[in-house]
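Just one protein chain is left out here, and the rest sit where they should.
Entry: chain A
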């Protein structure tokens, strides 16, 4: 499948066409099943059950399913890259074990359940439903699931179908002193969904997935009022049907929810045009134990004291449940174009991104991969269909490495995505390529750019493949002022390598980064790190120690605690250092006022 461009602005086929079109829609039409998502998704890995990487009998890697551009294709160089990078061996497998019987019986609060039934809210205490909502996608969470180790899980799941359902649930929870943990898309990578071990009350997972309707679209003000449980790709698709989009595309948008974005201060790939979630929301409605918090009008900006939205944005489910959000929408852009630039080295690439940011001409998305990631991307190239293509590839490679003298072990690639009306896009494109040329950048074609963005969606599936062969890994992110980007990248990558070595990891780890967002005053940097854990008795512990060290290194180098993943429980220990004691005290006093009983007891953030 490939991307087609239509000139008719109202009928553009969206660039995410390779997503499974209508998979949800069909389901909705067939009549909704509460646990529909868990039927089509893995319970101990990333994404859809039908989509996964595997090494076939010939030892070649392939990606199963039909949902992605890479689906059904053979990836001939992945095996060599995988074995070469990690020292892994296809003979050494570490398959998951299944053990749902380990789920402890629920600790139910009967009076609460009875009141809930009376209120007519759907609920379940089926072990599968509970386990599915007991975790996010941190390495330790998935690793434990694969090993069949299941810790504390919610005692029951409730599915409110609208704002007033949530009000009822929260009221009853307060009445019966039950702990509520809101659950949206379940894509957290900050241990935010983990049930606190010290929690003795009945824990209820509040699944917002049934609150997934667009309630209205206001074309005059270009806003849409949406229930917060809607999943990213559904929101975009449904808005597209009306000719609109939000433009908010976090890498997890296939699975993450609007409420989750608000609760974690999410960032989208195309924030350069559309803004991050805090720029996109006009109005938020949240149910707290104290009642509903919302603003009284839809004014685009207010000077009414500190913006109360900023207590909600990033509150990580500690204050209440976001139920409805009014968001800005935009007409679907007329034209989209991918692009890519090869730089002789990472330094030149960063200098170019900095210049692009200085001139404030960043395209919808601009990302810079380091050399390791470039090589990784290369390993995911599907089998070429004709000799001609392979010949062309060879020529390109020859041109860049021999003719232009780029060292294949230093060069790095920036991927670009332009959006807008056709004329402007082309003009914009030229401006960016001209800047790139000043930093030794060579245009490297649309196809490379597009594959770069596709990788974003499949990379999470790759971790599951790694885990089948003793390789574990994770990603983490930060934001940092421009002048420290290079130093931070180098130091953090080196720290990871060093820590792995010191902790007995036998093979050098994969330690790579990319600059994924540019701002006026800095950039967002994303790290990937993975290693072969054969010979380690407690790989997850080693992994956690290394990640901890890497975060310390980030903070020591002027990076932030998080750019968009949030704090959760994973990074809580650094909150005070990050926002000062007074800052933390302010947040705590808000929590104290809003939720004195700690009904929203996931213990994130504070």
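One rule holds for everything that comes next: a residue touches a chain if its C-beta (ideal position, glycine included) is under 8 Å from a C-beta of that chain, and two chains touch if they have at least 3 such contacts; residues count from 1.
To be clear about the criterion, contacts and distances are computed from a predicted model.
Chosen from "Cystatin LXN-type domain-containing protein", "AP-1 complex subunit sigma-1", "Cytochrome c oxidase subunit 5B, mitochondrial" or "Glyceronephosphate O-acyltransferase", the protein name that UniProt gives for the omitted chain reads "Glyceronephosphate O-acyltransferase". Only one of A:73, A:217, A:426 or A:555 touches the chain withheld from this view, namely A:555. Which of A:218, A:483 or A:592 touches the hidden chain is settled by the complete complex: it is A:483.
Which of A:77, A:491 or A:506 touches the hidden chain is settled by the complete complex: it is A:491. As for the chain not pictured, it touches chain A at residues 483-484, 487-488, 490-491, 494-495, 555-558, 577.
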